[in-house]
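In this view, the complex is presented without one of its protein chains, the others remaining in place.
Chain nomenclature is as follows: A and B, assigned in order of appearance, with residue numbering initiated at 1 for each chain independently.
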Amino acid sequence: MKQFEEKILEVKNLQTYFFTDEGTSKAVNGISFTLNKGETLGIVGESGSGKSITSLSLLRLIQSPPGKITGGSILFKGEDLLTKTEKQMRSIRGNEISMIFQEPMTSLNPVYSAGEQIAEAIRLHQKLGKKEAWNKAVDMLRLVGIPSPEKRAKQEPHELSGGMRQRVMIAMALACHPEVLIADEPTTALDVTIQAQILELIKTLQKDFGTAVILITHDLGVVYETCDRVAVMYAGKIVEYTLAKEIFTNPKHPYTIGLLNSLPRLDMDQEELTTIPGTVPSPYNMPKGCSFAPRCAHAKKICEQAVPDLQTTGPSTQVSCWMFTPQWEKEYDAQEKVGV
Amino acid sequence: MFVFIVRRILQTIPVLLGVSLVVFLIMQMVPGDPATLLAGEGATKETIEMIRHQLGLDRPILYQYFDYVIHAVQGDFGESLRSSRPVLDEILVRLPITLELALASIFITVVLGMVAGIISATKQYSAADISIMIVALLGISLPSFWLGLMLIYFFSVNLQWFPVSGWGTINHMILPAITLGAGGAAIVARMTRSSMLEVVRQDYIRTAKAKGLKEHVIIYKHGLKNALIPVITVVGLQFGALLGGTVLTESVFAINGLGRLIVDAIRTRDLPMVQGGVLIASVIFVFMNLAVDVLYRYFNKRIDLN
Partner (left out) sequence: MKPEVVMNNTELNVNKKKSSKLQHWKAFYKKFKRNKLALIGGYIVLFYILLAIFAPLISPQDPYEIDLVNTLQPPTTDHWMGTDDKGRDILSRLLYGTRLSLAVGFVSVFFGAFIGILLGLTAGYYGKWIDTVIMRIVDVLLAFPGILLALAIISALGPSLINVMVAVGVFSIPMFARIVRGSTLSVRKLEYIDAIRALGATDFTIIFKHIFPNILSPVIVQATLRLATAILSAAGLSFLGLGAQPPSPEWGAMLSSGRDYLFSAPHIALFPGIAISTLVLGFNVFGDGLRDALDPRMKK
């Protein structure tokens, strides 16, 4: 394993809430993680787990109203992004921290050419002239593996395929050599073969540029392929935070185990894929205790009463589950007594 | 694109035929016999029969229709019953005035409507937005002819800034153009606003934000162009309402355009004139729609394919 020492991004107790007519939704409910230089962190979860809101919060792109970052801090190179002015944030977005999105089909502006949209970011952050920026945009297109980039740069998004558009998005995001790239489900909307190519491309460019990547995904296979570390999110919280390899060999949280069991495996005989019973709780009506308790096979009384803290269970593993606390055994006993 | 234009032009032919058929049939519903009417009081049966034969009214109705279409295509819409001059000649004298009025009004509709809509959308829920939307709501609810009269009362009678009626100079144009364009401007403003608000929710706007662009660059460069595409269709439709509205506006301001010609012709039961006037106005509208469709298609092709 490589050694990642230098912290580039440190998120502490981040909270993003949505205030709507139906009530308050705690979409991101106090999460913490760190990202080191050049590493890839995967954030995994079902839709609605808050992973996309997390990524948008990092760049402060939450639509407000109804959304608002209500607490915590996002330390980027030691400085809190939440205290920056809008102007300072603009010089960070697309320059030091970039983002690519799930829907390459709709994430590019339909009325401007691919080259123009890449050159726009270059001109903005690198203060280059029109001509130079254009040339650099074409270089970027070549770098992301688009054939005849001079021609493609002049084309508008509707003339490009989905995979090609995602390459354009990557070119745009990396054009200013950002230190952090946030990729929000970058391959979900693409064909399987294209998915692999795009992931490979991100990995290669990451090495070349030394960029740290936050990869948001619901696909554990993608994590296995690309990530160094992984945070599993459930209902706005991180329930397990560990090394990517560890999560496949030694998953801790019942939710993580459930996710893994629902994954088709080639190395094991599976009678059928298991699914996690129940559904994600409504964000407006969160359970009082552990939010996974209603779906958890191991849930005990304490799980329904209080939220477990993140427990450090290994050198680089943290789990938020009562099972890994000293209370668990006692609780188990209590349950037994009541039961008998 | 070329194929589309050709196909679209071909599509107008049945529509134009249908329009002429409707106009023709409506005129058939007129009670009374045009030959008797034309012959005047106390005419003999023979005279009436002769006129009927001359007008071709004794032939089958389908024949009469085709006869009418063939003549119309050649620019022959018959003669005015009142002035005995060819209908087309009379219309051609009046048409430029109406087109001037229509263009001036569409200018107001587009410019005023879009600017107001953009301000509203960018400052959503601000005092400016709320006032613009209230004015727009009034704009679609006020009868244009009343607005015209009130404008005359305030600006021509009281302030004497503009002439009360007539046509010819820019000063003559301003009040009628506002009268005719106000309703359309209100509709365009509402449409522009909702279209802009729709666009700012799009993924590519999020991309633009993530790039670090300034708010106004995002709105004007990335938002506006996309937002205005659906507005094109509305402007096209407004052109039709506007063309019809000239009837009222020209009447209020005593402008001798096509609209007034049609109204006067209806009052004097000058049917060939009504027929010709309505037909020509419709033909203009059909071609206007054609142009709008092509324009929309041109701008929209990128979005359509998604």
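Here is the rule we use: a contact is a pair of C-beta atoms (placed from the backbone, for glycine too) under 8 Å apart; a residue touches a chain by one contact, two chains touch by 3 or more.
Quantities reported herein were computed from a predicted structural model and do not represent experimental measurements.
Here is the thing to keep in mind: the chain we left out touches B in the whole complex.
Contact with the chain not shown here comes from a single listed residue; of B:Ile51, B:Val87, B:Val247 or B:Val292, that residue is B:Val247. Residue B:Met29 is the one among B:Met1, B:Met29 or B:Leu159 that touches the chain not shown. In the complete complex, the residue from B:Thr44, B:Gln74 or B:Ser141 that touches the missing chain is B:Ser141. Residue-level contact of chain B with the missing chain is found at 14-16, 18-19, 21-23, 26-27, 29-31, 137-138, 140-147, 149-150, 152-153, 157, 190-191, 194, 239-245, 247-248, 251-252, 262-263, 265-267, 269, 271, 274-275, 278, 281-282, 284-286, 289.
Simple rule for what comes next: only the chains that are shown with their structure count from here on.
Each chain gets one centre point, the mean of its Cα atoms, and the points for chain A and chain B are 54 Å apart.
The part of chain B that touches chain A in the complex is made up of residues 202-204, 206-214, 222, 225-226, 299, 301-303, 305-306.
By the touch criterion given at the top, residues 59, 61, 89-95, 98-99, 101, 103, 105-112, 117, 120-121, 124-125, 156-158, 169, 172 of chain A touch chain B in their complex.
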